[in-house]
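A single protein chain has been removed from this complex, and every other one stays in its place.
For chain A:
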Amino acid sequence: MTERTGTTDGAATGQAGAGDAAEQGRPLIELRDVKVHFPIKSGLLFDRTVGYVYAVDGVSLSINAGETYGLVGESGCGKSTLGRGLLRLVEPTDGEIVFDGTDVRALKGEAMRKARRRMQMIFQDPLSSLDPRQSVESLLVEGLKAHGLADDKEATSRRLRDTLQAVGLPASALSRYPHEFSGGQRQRIGIARALVLDPDLIVADEPVSALDVSIQAQVLNLLEDLQNERGLTYLIIAHDLAVVRHIADTVGVMYLGGLVEEASSDDLYREPMHPYTKALMSAVPVPDPLVEDRRERILLAGDLPSPTNPPAGCRFHTRCPWAQPTRCADERPALREVVGGHRVACHFAEDIAAGRLRPHEVEPELVRPDEGGTPGDPGELIPTP
């Protein structure tokens, strides 16, 4: 059982390095029933709201200080919108976001701006998120100035150098411009920009998906090192399950605006319980022919339904190989704890896990990418302010 020892060791060092021991296990940020709905406007002269995109539709989760929460899901599931909604880069329609004891949604103007120093974001594409006309120094100082932290020239310059060193860039990078760097280095600049403000929470939206395979590992290792040194809390949003498994302590799986499963990284990958997670996991190719040859894939029929008109009941029932004639089509399952710490939004999670239900064939349903029309479930409709 050498493997087991390896895991325990890794986890132990991770915890020892991460911040204050007293801070451990306390939730730094909590989301309660967060919704982000985008109105669909139409009309020539007057904008009329003809429907809503239910991008995020009732997500509750909490992230402990010093830990990494991984949010996975396919495109259109609302994971990025949730990350942005959390920082109020898009305004949530409803729900509570409690960051370190304060309700972020109640903050206004200056107070919100101040709070943002502690919550920073790393974007997917470093080239388009860095202003090409600003030098690295100017990019990094901008945030400091905005928060009034750049008064002392000497201290600022030291701070910039320290930050660059932390992300593995030479001090000479300060006078250079984003286009002079490679993709991996640019992502390091993006990380430095978030880091320079000494935040507590970093939301990283697809931090490695734009990078080459050999560079991804460098950036993932860097994120881990920074967390160990500074006790950072991460929300990592990614579509790549292997990346999330590697870096996250807790993983949440999203489908069509809702969380369908949440568990510790090891539990989730050892035994995925939601049918969607099972399918997602079985679809990820593993670079090992021996594994690939004897794998059984759960192939999902059809495409992701449109978030403007999500299916009633369980959002996944139209594609679910385990869907049952009762409940699935008309009752939306709540995210509930099925076994210790493992939350699943499925009416039949226990039956599926015990093998009492068998998967069946699903006819693919046609999905149109431009589907608009009437929103389902008008009872839940909350107008966007």
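For this structure, a couple of remarks:
Throughout what follows, contacts are C-beta pairs under 8 Å (C-beta built on N, C-alpha and C of every residue); 3 or more make two chains touch, one makes a residue touch a chain; residues count from 1.
Everything below uses one rule, namely that contacts and distances are computed from a predicted model.
Only one chain is not pictured, and the protein name UniProt records for it, out of "Cytochrome bc1 complex cytochrome b subunit", "Dipeptide/oligopeptide/nickel ABC transporter ATP-binding protein", "LemA protein" or "Autoinducer 2 import system permease protein LsrC", is "Dipeptide/oligopeptide/nickel ABC transporter ATP-binding protein". The residue from A:L89, A:V286 or A:A334 that touches the chain not shown here is A:V286. Interface note: of A:R161, A:R230 or A:R245, the residue touching the hidden chain in the full complex is A:R245. Summary of contacts with the chain left out: across A:D162, A:D212 or A:D351, the touching residue is A:D212. The missing chain lies against chain A, touching residues 3, 6-7, 9-11, 14, 74-75, 182-185, 212-218, 220-221, 224, 239, 241-243, 245-247, 265-266, 269, 279-293, 295, 297, 299-300, 302-304, 363-370.
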